[in-house]
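Every protein chain but one is kept in place in this view of the complex.
Per-chain residue numbering starts at 1, and chain names A, B and C are given in the order in which the chains are listed.
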Amino acid sequence: MNLSRHETADACVISVNETRIDAAVAIQFKDRMRDKTEDAGARIVLDLGQVEFIDSSGLGAIVAAMKQLGPDRRLDLVALNPNVDKVFRLTRMDSVFRIFDTLEDAGAL
Amino acid sequence: MNLSRHETADACVISVNETRIDAAVAIQFKDRMRDKTEDAGARIVLDLGQVEFIDSSGLGAIVAAMKQLGPDRRLDLVALNPNVDKVFRLTRMDSVFRIFDTLEDAGAL
Amino acid sequence: MPSNAARRAPSRPSSDRPYMAETQFSLRIPNRPKAVRRALVEICGRTDASGSGPDTVGRIEITLAEVLNNVVEHALRHEEEGEIHLTATRKNDGWHFDIRDGGVAMPGGIVPHPDLPGNNCPLENLPEGGFGWAIVNTLARDLHYRRRAGGNHLTFVIPEH
Partner (left out) sequence: MPSNAARRAPSRPSSDRPYMAETQFSLRIPNRPKAVRRALVEICGRTDASGSGPDTVGRIEITLAEVLNNVVEHALRHEEEGEIHLTATRKNDGWHFDIRDGGVAMPGGIVPHPDLPGNNCPLENLPEGGFGWAIVNTLARDLHYRRRAGGNHLTFVIPEH
């Protein structure tokens, strides 16, 4: 589960360098997110541009990643491909996150 | 999960030095059994004399421990206290193992 | 809610008072296997202290282990927090249990009533689980499940013979 991180003026951007977040890697994703965001500031932006597929376990792991940030930090999502977007909509989890089309839209360039 | 081992003339005796084999330790039990029996001979005797309680996860772990011995080795059970015995009977797993009252009955003194 | 007098009921019925006074206790059990273990030890201590015999206490421990571990492993499996609320009441016919959690519903909305996994098979196919509800169905009487207000509510009786 390859995640990379870079800082912008007002966000910490985590890029998922994988094509799938699924049952086979959900726990690993959640743990790696904890490592990567431990010392991050109040706004974390998760760039899903390379992710072609998530299942409900992957979705659960993204929710868990947000929960482990605590109440004082937020997780926004960027660049959901159509299949990934569909899973968020089907489960109504699209209303739990702020979702942007691009890093620019998210103000995280 | 404290297991100890000693050899007799024709068996390797594993004693469970714990009062419970339950959901909290079932996986650990199975893993420790694998370590302890790796180089054991064809007959392994599991002494449950100190175990006061097993639940279905603990039972499953004992079955798993037998399965991981493979077809050429056997696992016999000794000294089931009444509550432990009840779980084997309720699930009909008493017919899957040879069960002895004492190490002497098992011919493993 | 039983009166204080009822709570101090003597542990064994005397011949001139054939109906046992009610004894009751409640526990809140965190959503973790170790917490279930501690709760079981506590419950065995209490049911034993109130005079139930070892066979009854044994059946209580086995049944509650399956019910409570199922809540942790299934109903609350996607939750990091969460508590199980348990109330035990000793009545004339045995121990009545009332167990509530805020987890996902039982699939199908009813208590599973699975057959015991088969054991008449080659070694490598022997079942390593799936025994839980079969055990509960055997040991408990009057097993009722309801889904209400985003939670699960299970009641049953462990008879005293």
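By our rule, a contact is a pair of C-beta atoms (placed from the backbone, for glycine too) under 8 Å apart; a residue touches a chain by one contact, two chains touch by 3 or more.
Quick caveat, the model's predicted, so the values are computed rather than measured.
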Sole touch to the unshown chain from A:13, A:44, A:66 or A:80: residue A:66
Touch with the missing chain holds, among B:36, B:67 or B:92, for B:67
Residues of chain C touching the missing chain are 77-81, 104-110, 112, 114-115, 117-118, 124-125, 127-130, 133, 150
Contact residues on chain A toward the hidden chain run 20, 22-24, 53, 55-57, 59-61, 63-64, 66-67, 71, 82-83, 86-87, 90-93, 95-96
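We take it that only the chains that are shown with their structure count from here on.
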With centres defined as the mean of Cα atoms, the chain at greatest distance from chain C is chain A
Averaging C-alpha coordinates per chain, one finds the centres of chain B and chain C separated by a number of Å equal to 26
In whole angstrom, the CA-centroid distance of chain A from chain C equals 40
Dist(centroid_CA(chain A), centroid_CA(chain B)) in Å evaluates to 45
